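Here the complex is missing a single protein chain, while all its other protein chains stay put.
The block that comes next holds chain A.
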Amino acid sequence: MLPFILKRLGLALLVAFTVSFISFLLLFLSGDPAAALAGETASGEDIEAIRRVYGFDRPMLVQYGEWLVSALQGDFGESYYFKLPVAGLIAERLQVTMILGVCGISFALLTAVPLGVAAAIRPNSIVDRVALFMSVAGQAMPSFWFGLILIVVFAIQLGMLPPSGAETWRHFILPTVVLGYYAMPAIMRLTRAGMLDTLNSDYIRTARAKGAGEGRVLFKHALRNAIIPVVSLAAVQMGFMLGGSIVVESVFALHGAGYLAWESIARNDLPTVQALILVFSMFYIVFTFLADVLNAWLDPRMRSA
């Protein structure tokens, strides 16, 4: 298991390194950063001055090395718009996004996995049909619309929960439901399909032939094998959620990292966009790595991969 973890870790670092270079290049691919910084009314001399001050006139690799060293120390430069360190800006916004992401994926997993298992135990039963209905509805309903309905019902009509903001834990309930419900259908269906498949397998028949009870058959022998593809999917979704859901953050006025990314793109605030892309990519890399390790623990056949 340890060699596998080390190998995967090396691979993750390699990907992270590549991604960092690409996100560094982004600053230049989107045009002349000095011109962007100077604004539309600036003269050619102003732009040249800015180019020198910010060091854009030096060789690209030197700039990348410098940028990487600072980034590793948590220094992503200054936001063009806020004139504040990007790192502090992101850290502040990321908090909201991380709470929302963790709550969202937990909500999705805690509803989708039991529902998927229950649906697989009795295919075509009432439970199965309810699960299918919920997953179709979840996929058909746009998040902004579902969010608005929840606000109208629970915040305005019933007055049970606050409609927007991020001050208390109660503010996170509705956004969690919306974000989680968005991820739920895919997890539910994958769990159901995996369980159906596994429950028909020969080793489940062996477990029953040994005299194992139904609970042991389902949870010790079947679920462990059925859940493997779900782990990979959940990791991707988790990465996606930590990248911030612009829609959910906008609807509930939760000013998280997703919202910041959207704002910064609109304002041409390149250092912020660059840093956000780097941070979001790192989340993906970390979760993919964790999913690989978890899957290798679940399925020993993967350890040699």
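Rule of thumb we're sticking to: contacts are C-beta pairs under 8 Å (C-beta built on N, C-alpha and C of every residue); 3 or more make two chains touch, one makes a residue touch a chain; residues count from 1.
Everything that follows uses one rule, which is that contacts and distances are computed from a predicted model.
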Omitted chain (choose from "Cytochrome c oxidase subunit 1", "Phosphonate C-P lyase system protein PhnH", "Peptide ABC transporter substrate-binding protein" or "L-lactate dehydrogenase complex protein LldE") - UniProt protein name: "Peptide ABC transporter substrate-binding protein"
Residue among A:Ser201, A:Ser232 or A:Asn268 touching the omitted chain: A:Ser201
Among A:Ile126, A:Ile156 or A:Ala209, the residue in touch with the chain that has been omitted: A:Ala209
Hidden partner interface residues of chain A, rising order: 201-203, 205-213, 221, 224-225, 298-301
